[in-house]
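Some chains omitted; the rest stay in position.
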Amino acid sequence: MFRLTVRDHIMIAHSFRGEVFGPAQRLHGATFVVDLELARRALDADGIVADIGLLSGLLKSVLAPLNYRNLDELEDFQGRNTTTEVLARAIAERVRARILEGALGEEARGAIAGVRVTLGESHVAWASYETGLEGG
Amino acid sequence: MFRLTVRDHIMIAHSFRGEVFGPAQRLHGATFVVDLELARRALDADGIVADIGLLSGLLKSVLAPLNYRNLDELEDFQGRNTTTEVLARAIAERVRARILEGALGEEARGAIAGVRVTLGESHVAWASYETGLEGG
Amino acid sequence: MFRLTVRDHIMIAHSFRGEVFGPAQRLHGATFVVDLELARRALDADGIVADIGLLSGLLKSVLAPLNYRNLDELEDFQGRNTTTEVLARAIAERVRARILEGALGEEARGAIAGVRVTLGESHVAWASYETGLEGG
Amino acid sequence: MFRLTVRDHIMIAHSFRGEVFGPAQRLHGATFVVDLELARRALDADGIVADIGLLSGLLKSVLAPLNYRNLDELEDFQGRNTTTEVLARAIAERVRARILEGALGEEARGAIAGVRVTLGESHVAWASYETGLEGG
């Protein structure tokens, strides 16, 4: 299996509901260093999983609606905690949808086997969500 | 699959038996940067794999009996080399046991699918051990 | 010159005033990885710049009033942008004041030559503030 | 499952064919930070996946024919793009072949379950190739 990863980041505000979160129930924020990993079994004709420039652009476009935002105010997350895990899944699902729409080309749509998104919230904690694609 | 990782470290002394270890047969030591990763298929009601504070505390309590110790003197490792791999397994098994005892709560006991512990011994070498849980 | 550094982090929300900040004028947030560095010309009788445990505790206590906060609501920063640079100085000045009050002991008060605080806001940007102490 | 990883690096020149590569069609170069990971289900009698010194030496010997080279001139890659993904596979396959030849010993030949090679091309992009071994 081949895997390709590109890195970007977002800076957001949010608050959590639930006693388990202690002081993180207050409005605070985070820098999330976002690693987007694609898996595929065989490389394309150019010898790549995907074009790094194209993939970085796709990631940036998926992150844009979240970046420099108070996530508490976004419709998509109403009534849900925007934990690192929840955000990793949301970003991975949006990337997955974009790939299935052809954002990385027709060939990649049928060949990408999986998507994994990892969000680093600090130097001592990170979370990821991994999902398959029809292509896999 | 969701994964959540927290990081801590220990500083220990030990020596190895076996010619393969060369100068590491002498009493020496290591800082192990310890990454504890939990896997679970679905998030809990709060939208998390586990509470990061709770998980960090669990890791610290598992590491405490090893930290600032000469592992050659510990009963648990008599007659065994405390290699990075052996320690990764020992720490993972203790975390696993603690989760099964309910250290992360009743819900997590049934939901955590796996535990992976990675020990970084330097900037150029690390080892990990991964095991499943009944919850998975 | 000797230097000793310890690392911690905070997670905060804030917004900026000024067109130069573009989308960062909106309420957003950041994880700041905080490195506190002390400089001194000669080590103490134990052979250290400062006790790492004591220094880490001092840093944590200085960071506590900022952690998990919306900095826009804090009195100390009213009317000022809490940029990475401004926060680095604020943290360094508080550490400096605590050292001068004796938080690291009487001997350290007279021996620490300088304090430098670096705040990493992402994997691609960080800022620091460095100041001298009477001890230097 | 146990995993052991060692790190080394190479510095190479190359160029790519294909419009997708844009400016990377020109002769340029890269430092690849190379992580070689072995997987095995049970440790050997010494309590290790493999000897770190032996494994580091194996990696260095596999990297030597590539290091400080213009990959465009190497016979092995004629007519192929030496992308990060292609190089990760080439290195992994060479390591795999060497293990099957007994480079890590007879016992390891039958016990290593898999090889994964990750090549970091920058702080924001990396790729890997993972393959099984008969031993697994």
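Just so it is clear, A, B, C and D label the chains in written order, and each chain counts residues from 1 on its own.
As a convention for this text, a residue touches a chain if its C-beta (ideal position, glycine included) is under 8 Å from a C-beta of that chain, and two chains touch if they have at least 3 such contacts.
Please read all numbers here as calculations on a predicted model, not as lab measurements.
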4 chains shown - copies of the sequence in the complete complex: 6
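Convention: only the chains that are shown with their structure count from here on.
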Since chain A and chain B are copies that touch, is their contact same (over half of the numbers shared) or different (under half)? different
If contact pairs are compared by residue number, which of A-C or A-B agrees with B-D in over half of them? A-B
Find the geometric centre of each of chain A and chain D from their Cα atoms only, then give the gap between the two centres in Å, rounded to an integer. 27
Report the inter-centroid distance (CA atoms only) between chain B and chain C in whole Å. 31
Could you list the positions in chain C whose residues touch two or more of the other chains? 123-124
Flag every residue of chain A that touches chain D in the complex, lowest number first. 1-8, 43, 46-49, 51-54, 56
Footprint of chain D on chain B - complex, ascending: 16, 18, 20-22, 80-86, 88-89, 123-130
Provide the residue numbers of chain A that touch chain C in the complex, in ascending order. 7, 9, 11-14, 23-24, 26-33, 67-70, 121-124
